[in-house]
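Here the structure comes first, spelled out in structure tokens, and everything after it is commentary.
Here the complex is missing one protein chain, while the rest keep their positions.
Going in written order, the chains are labelled A and B, and every chain counts its residues from 1.
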Amino acid sequence: MKNYTSLSDIENLQELIAEALALKNENTSASFGKGKTLGMLFFNPSLRTRLSTEKAAKLLGMEVMVMNADKDGWALEFEDGAVMDSNKAEHIREAAAVLSQYCDIIAVRAFPGLIDRNKDEEDTVINSFVKYATVPVVNLESATGHPLQALTDAITVSELKKVNRPKVVLTWAPHPRALPQSVPNSFVEVMQKMDVDLVITNPEGYDLNPKVTKETTILHNQEEALQDADFVYVKNWSSYEDYGKILNEDRNWTFVKKKLEITNDAKVMHCLPVRRNVVIDDAVLDSGNSVVIHQANNRTFAAQVVLRRLLSRD
Amino acid sequence: MKNYTSLSDIENLQELIAEALALKNENTSASFGKGKTLGMLFFNPSLRTRLSTEKAAKLLGMEVMVMNADKDGWALEFEDGAVMDSNKAEHIREAAAVLSQYCDIIAVRAFPGLIDRNKDEEDTVINSFVKYATVPVVNLESATGHPLQALTDAITVSELKKVNRPKVVLTWAPHPRALPQSVPNSFVEVMQKMDVDLVITNPEGYDLNPKVTKETTILHNQEEALQDADFVYVKNWSSYEDYGKILNEDRNWTFVKKKLEITNDAKVMHCLPVRRNVVIDDAVLDSGNSVVIHQANNRTFAAQVVLRRLLSRD
Partner (left out) sequence: MKNYTSLSDIENLQELIAEALALKNENTSASFGKGKTLGMLFFNPSLRTRLSTEKAAKLLGMEVMVMNADKDGWALEFEDGAVMDSNKAEHIREAAAVLSQYCDIIAVRAFPGLIDRNKDEEDTVINSFVKYATVPVVNLESATGHPLQALTDAITVSELKKVNRPKVVLTWAPHPRALPQSVPNSFVEVMQKMDVDLVITNPEGYDLNPKVTKETTILHNQEEALQDADFVYVKNWSSYEDYGKILNEDRNWTFVKKKLEITNDAKVMHCLPVRRNVVIDDAVLDSGNSVVIHQANNRTFAAQVVLRRLLSRD
């Protein structure tokens, strides 16, 4: 593995999942990453991603250096040829090249602006690091994808499925703020690589990028979609068509307990943080059907397996 | 020890003090905490607590992950059943459960609001972590107590006392800002467990919570209280009766050099940070009577002994 910035960096998903689940059950040798340094740069807040990736690196024996990019350091310029006479003090070319000398792996979180779709789709921050860094780059959630979360989700579904080919439903839910499509994008992409029956359900106007969803079934009727589901992944996202907008706050889409009855006693997943009683009701989150905490734990093992691959470059 | 959120978590104070003083003089084996992770969450600023606890954990061989809770992560919701449609992105239930998977011990600092006494006395942040975390929780100063500081103070008095039963005076001093009662509360509580003659002195209107002070003598005449003191603990706090208010800024309560003459050549203590020439005069802080730096050093050993107990759960 050369970088881990999108799911296409994974050659053999099943192998990676198996490796992660093995790691989860073994006492990892701390010698693998000894003398190696992970640099983590945050342009946006993070709890799980920050701590699980740091934990994973340390379990591998790595040193970790964490920076809140704009607050601790300098505002970065990403445009080539820019005459840097405004508020950006450092160009990504220098920042990435220098960090590559201090770190053996660079991990970066940078959310979309949700204003200009074309700009967000260029995923400038993460792609600039890939372009100018000379060490592997890890995506800690970029404008369009969250492949560490998606690998976690694939691990979780593999671990908890009771049938060979489970039905997995990704359902939109309301939320008071406009959120990125990065998590649902990567979830759809990773599920498309798995032996599952994937269905997406969302209100009209909320269809994800068709280049991501491809042939995947999209239903605008949540009840129909949830029929016999083995896994329900609940998640809000803002509109892709009317880019970055909130078109709907209909609480009928909130995942409440009675919706479980339509499913096949489904496991309920969410990447967290979750707005209780807006996205998912307390009664679901506090029931045995919720696996959100179990899922969050798998973040560590997803990160560990990716870091191991990047260190060994195999 | 299961948690360390209040002094009542200590079973045998003398044993703990002896252990801390032994640690201070030995080269701690770094293997005790090897492979274990301390997560530290700060809702408020910290210098000594942050660094001494981090140092203590590392001396034990632990890994440490530090987060400025609201700045680096997500604003937390603590209310059960809340419909999370405002600015709080994550519920304590998820945050505590997830952190419990990444960390072997969680340490939390969360100051009081000093507006609503009942609310502060619920000590919601620390108590919610205890409720929802599945690993031990350490109080790095909560709304009502600072038990790591109090253990430090007990260690310091034990170490420096010259008579079997020293007279220990806690005296209020003026301060330009309204401060919590957490430090004096915990100091009073820990001294009540020690073989000392404890006297509290403060202006009228500044009596601490009677549930804390209990039978301890409270004098409103500082001079009378200081007579023959072996230790003087100087500290400001805002009013408990007229909750969170500054009722008095009388510089006659500042601890100045001539007040030492009334005492039995007392050792002067303070938890730091200290406002020089408002709380305590330069002439006292820079004299041989001041033990505030010595006291701050004991923070490391208090933290170390608590972390050891929590790791071994004995």
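Quick note on the criterion: a contact is a pair of C-beta atoms (placed from the backbone, for glycine too) under 8 Å apart; a residue touches a chain by one contact, two chains touch by 3 or more.
In this text, all values refer to a predicted model and were calculated from it rather than measured experimentally.
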Touch as defined at the start, partner being the missing chain; which of B:Glu19, B:Glu54, B:Glu77 or B:Asp230 qualifies?
B:Glu54
Residue list for subunit B contacting the dropped chain reads 30, 42, 45-48, 50-52, 54-55, 58, 68, 176, 272-278, 282, 285-286, 292-293, 296-297, 300
Contacts of subunit A with the absent chain, listed as residue ranges
35, 37, 39, 63, 65, 67, 71-74, 77, 80-86, 89-91, 93-95, 97-99, 101-103
